[in-house]
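Note that one protein chain of the assembly has been removed; the remaining protein chains are unaltered in position.
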Amino acid sequence: MTNQTIQRVEGALRNPLVLVGVGAVLTVPAALVLVLAFPLYRGLLSDPFWFPLLVMAAVLFLILNATAVCILAERKIAGFTQDRYGPNRVGFWGLLQPVADGLKFLLKEDIIPRRVDKPLFLLAPCLALIVSLVGFAVIPWAGEVHWPWMEAGTTVSTQVARLDIGILYVIAVGSLGVYGLVLAGYASNNKYSFYGGLRATAQMISYELPLGLALLCVLLTTGTLRLEEIVNQQAHSGVWYVFVHPLAFLLIVICLFAETNRAPFDLPEAEQELVGGYHTEYSAMKFALFFLAEYAHMITGSAVAIALFLGGWAPLPFTSWLADNTAWWAMLLKFGVYLLKVALFIGVMMWVRWTIPRFRFDQLMRLAWRSLVPLGLLLMAAVAVLTLFGGQRVWWAGLGVNVLVLLGVLWWAARSKQPMTGRQEDLPPVEFGAM
Amino acid sequence: MRDEDIIVLQEPKLSPAERLYLPQIFDGMVTTLRHMFSLKRRQQVVRQYPEDTRQGRGELRIANYRGVHRLNKDAEGRVACVACFMCSTACPAHCIHIEAGESPWPDREKYPVKFEIDELRCIYCGMCEEACPVDAIELTPHYELVGRTREEMIFDKEKLLQVFEETKHTKPRKDPPITDYGLTGGQGKDVASPNVERKV
Amino acid sequence: MLGAYVLLGAVLFVLGLVGFVVRRNLIIMFLCTEMMFQGIIINLVAFGRYPLAGAPSFDGQVFALFLIAVAASEAALALALVVLLFRHRRTLDANALTLLRDE
Partner (left out) sequence: MAGLLTIILALGAVGLFLALPGGQARAVRAGQIGLAASGVGLLAATLGWLFPWPGANFFAGCALVALFAAVRVITHPRPVYSALYFVLLILAAAALLVQMQAEFLAAALVIVYAGAILVTYVFVIMLAQQARPLVHDIRSHEPLLGCLAGFLLLWSIAVRLFAAPVPPAVPAADLPAAGTVAAVGTSLLTTYVIAMQLAGLLLLAALVGAIAIARRRPLRDPLLEGEE
């Protein structure tokens, strides 16, 4: 193609009408095929084996595209907070930027440095992406659905796997996430990557503890590990668990930032200190996999947090509207509500990223071990006592316990002499050693 | 070191709310939120570059902006350079390559047969401009300098003279040349070629 | 069924044992003890799931949980010791630790 053709195409794509037209040309035939083939796959939709697989395919498709949109959103939000416009060149309002980014990643030179540990170097990004994607399996996207052509009273659930261990599965998979980063850091044979990998290990292990403690608070109230039941409880009672356990929610959100390695906890990749951290040596598609993994991890994490605290697919708090409705349109509505919540949650994560500066490593550790873990322990003990007296059924009792714990922490913070930043503390000199 | 030289800093005492950090964090988030939705500030601060240039806004200081080089021509349309190698000696980036030849004109000894500047290597410091005794080399306000290959970015004599033709309207040749090559009966001493006999 | 699980558990246990005896790197040796634990965990759960007499119960799983707790404690202490040894001797070679050998 000549320069002029390229310019003309670019110009045309900046026109929103042309963009909509191209989108229609791409999507309308697909939609037509889907509609026309409906009798063919109608049976699959009501089959309890095939429907979860279809859900899986649909959600995977959605997530992988959503990561691209997330990258655009991140850059836009970064621009807006810094009084810039963000990407606005490719397509109308920069909407085609993800396409350009993807093409760039695909077409760039894929470099494997000479002294790397090649099998591990190749394994690491795949591992990171796989681990962040398999967490989707237990998320209850839209509750139960009853298709009109099914027998009365039967439903299928819009969930890939209904596991008895639900949330534990998410934790187990999440705890594997650290390997991708560690291996990337180790295999790169680069000291900055290595530091990044080590930081990732220490950080993720440390923040799994308060995460688990905060989860326990909710689990004591719900009495089940199944995410679909937790969402059902919230949808029916109308009391989302964020109103019962605001402190636990806060803990989970903080830990989520740390587990996804997002600012202000992006120590493993801290550009200013470690060049690129664990992905310093990665380029092209392998780097893109890390990128995808980070955003997929964000989406999984926020989806789990929403299922636990923000009512999952329940559209409004303090009502049980739609909770028992299994019609297909209600299912679509619930799914839309869930996606909207995830989008808002991710928006907040990005907003935080572009607001709060990064922690120093000792501050990070101090925050986890000296603030979050004691707070989590205290909270869990308080909720356990409450549960012992049957208070977990009364939602304001849980809220009261949270407020009491918060007041206690405030009182402690007011009278304690030690500064919490650690900036004023002298670290004693230590013996020098390789370990 | 005496005791009174030591300044003891008193850490500011943090209130309980400050110790919790969360109020501060929310403060910061409100600030960024304000910026996020202030379209006006964005429009004031950001320039949409290819459409909205500094030159277009009249913000570019043409007189002393240091962009692409040009080789000036004298009044007769000849290259003003006398191939004295001052610029390439002064150049900290060693980006100027000159090959001198015997001048075909009687008013000077040498002229550049080849004059090449590697625009990729250049750091646009303006030392060549300072060093030139005949003000033959100058930096122009032209800053949109792109190319597809490295070879393309090595500007030869023709291209540099071309740049002069293109920019002489926006930025006229700075000073009258120190040497007038004897055309006007000159006052000053001819720095470039003092031995050449002047035609009056 | 039980036989298959038990045999697998036994193979894992024996492989761990051989590794513990044969390998000279302290960290690998402790990994091998963890492998022996794996074999035992599989065995315990299999015994609970397919008992020779009576109904299957969850006791095997409970025992396996205790085993995991023990393994975690063991790993914590063993790694602390390994770190300490490495700091003092600058090597992880088990054959180099002969201070108490009567020669």
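We call the chains A, B and C, going by the order they appear; numbering starts again at 1 in every chain.
Following the convention adopted for this analysis, contacts are C-beta pairs under 8 Å (C-beta built on N, C-alpha and C of every residue); 3 or more make two chains touch, one makes a residue touch a chain.
Keep in mind that what you see is a predicted model, and the values were worked out from it rather than measured.
Q: What chains on display are touched by the one that is not shown?
A: Checking the complete complex, the chain left out touches A, C.
Q: Consider the whole complex, including the chain that is not shown, and state which of A:178, A:288, A:380 or A:401 touches that chain.
A: Here the residue in touch with the unshown chain is A:178.
Q: Take the complete complex as the reference. Which residues in subunit C touch the chain that isn't displayed?
A: Given the touch definition above, subunit C has residues 1-8, 10-12, 14-19, 21-25, 27-28, 30-32, 34-35, 38, 41-42, 45-46, 49-52, 55-62, 64-66, 68-77, 79-84, 86, 91-96 touching the missing chain.
Q: Which subunit A residues touch the hidden chain?
A: 117, 120, 163-165, 168-169, 171-176, 178-179, 182-183, 186, 194, 197-198, 201-202, 205, 208, 225, 428-431, 433-435
Rule of thumb we're sticking to: only the chains that are shown with their structure count from here on.
Q: Measuring from the mean C-alpha position of subunit B to the mean C-alpha position of subunit C, what distance in angstrom results?
A: Subunit B and subunit C have C-alpha centres separated by 71 Å.
Q: Can you name the residues of subunit B that touch subunit A in the complex?
A: So the residues of subunit B touching subunit A come out as 11, 14, 16, 19-21, 25, 28-29, 31-33, 35-38, 41-42, 45-46, 48.
Q: For the complex, give me every residue of subunit A touching subunit B.
A: 77, 80-85, 351-352, 354-356, 409-410, 413-414, 416, 419-420, 424
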